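The structure appears below as structure tokens.
Omission of a single protein chain aside, the complex is shown with its protein chains in their original locations.
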Amino acid sequence: MTVSVQEADFDSGAEIAALSAGREDVGAVASFVGLVRADKGAGAGVGAGETAVRAMTLEHYPGMTEKALQAIVEEAHGRWDFFDARVIHRVGRLLPGERIVFVAVASSHRGEAFAACEFIMDYLKTRAPFWKKEETPQGGHWVDARESDDHAAGRWKKE
Amino acid sequence: MTVSVQEADFDSGAEIAALSAGREDVGAVASFVGLVRADKGAGAGVGAGETAVRAMTLEHYPGMTEKALQAIVEEAHGRWDFFDARVIHRVGRLLPGERIVFVAVASSHRGEAFAACEFIMDYLKTRAPFWKKEETPQGGHWVDARESDDHAAGRWKKE
Amino acid sequence: MNVKVLFFANLRETLGVASDTVRLPPGIDTAGALRDMIAARGEPWSALVTTKNLRVAVNQQMVGPDAPVKAGDEVAFFPPVTGG
Partner (left out) sequence: MNVKVLFFANLRETLGVASDTVRLPPGIDTAGALRDMIAARGEPWSALVTTKNLRVAVNQQMVGPDAPVKAGDEVAFFPPVTGG
């Protein structure tokens, strides 16, 4: 259950392999890589896809970020039976096509691995203190939180 | 939309990276790696987890396998908006801890990537002509299809 | 008037053959009828009707027992799949 907040890029294949290295009980590793999209721009009054993103800077709340990510992983672990999970989130300035975030979950069966991986991503989007500032030809602007992210996290709420 | 059936191992990180290489519109790559579990043995009269699997041999139906995998990917593509998908399934003799299957889906947003990736895995389990024979201390036996796999595939049925 | 018949996994082992060429007599025009005809040869071929949840593919497409079968087709019988 390791979380990292770092400027450096990561190696998805090495991270996935590490979750089952030396083990014979892992049957499933579900993982996710999030990347910077050039067409993501949606500043005030500009429709999605209309603004080309030239770069993005990720700010975070050092100290709280790591705690929040660890809490999200622990919450997932309380809901699903899995062996191990890995979360990496980059900060600093990133260009379109660059990796931002990595989440992977290793378990016996695929159902738990997929569910926990998607849960961690959904909660990370709404609970981990990261903020994105996009650079576009029109200038820099902070990315607004997406209602669909709140919706995605909300669907995991227990009745 | 490439599918491969091969004896050789694969490089998960390289496959994931290839799905977004040179692109600036991919925001999400969801992927899955399935591995041989040593505790998977469940021969006739033997409870799950009681039999240690020493190796596994994957048989398939050459020709039909590739068509079935391609059809599953196309069906996923008809349901969700994604850019590209990659499926690799190994055949032949594999040891515990070795990779068996890889599925990855690249899209703009994570919801589509996760759903299509899990759909492809669920359908692959019930529709692609692969059969596993396990070697245990008690001898070799063919793995029975799991009811939970039928159930997992069934939940994608449209009303 | 022949069809190529394939067997996989434990069915292949039980029958002792991976493939066979079968002459289609008049009236045998579905996958189910072909299966019953081969099973009627007796042991070990009766495994075709005693195997639980036997699957059939005609020309590499999974089909039901009512699917039509004609000369030149490739018909495969196998147990439920267990890949992934």
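Just so it is clear, A, B and C label the chains in written order, and each chain counts residues from 1 on its own.
One rule holds in what follows: a residue touches a chain if its C-beta (ideal position, glycine included) is under 8 Å from a C-beta of that chain, and two chains touch if they have at least 3 such contacts.
Small disclaimer: the values here were computed from a predicted structure and weren't measured.
Of the chains on view, those touched by the hidden chain across the whole complex are A.
Looking at A:Val3, A:Val29 or A:Val101, the residue that reaches the missing chain in the full complex is A:Val101. Taking the complete complex into account, residues 34, 58-61, 63-64, 67-68, 89, 100-101, 121, 124-133, 142-146 of subunit A touch the chain not shown.
The rule is simple: only the chains that are shown with their structure count from here on.
When every chain is represented by the mean of its C-alpha atoms, the one lying closest to the mean of all protein C-alpha atoms is B. Rounded to whole angstrom, the centroid-to-centroid distance between subunit A and subunit C, based on C-alpha atoms, equals 48 Å. Counting partners per residue, subunit A has no residue that reaches two or more other chains. Among the residues of subunit C, none is in touch with two or more other chains.
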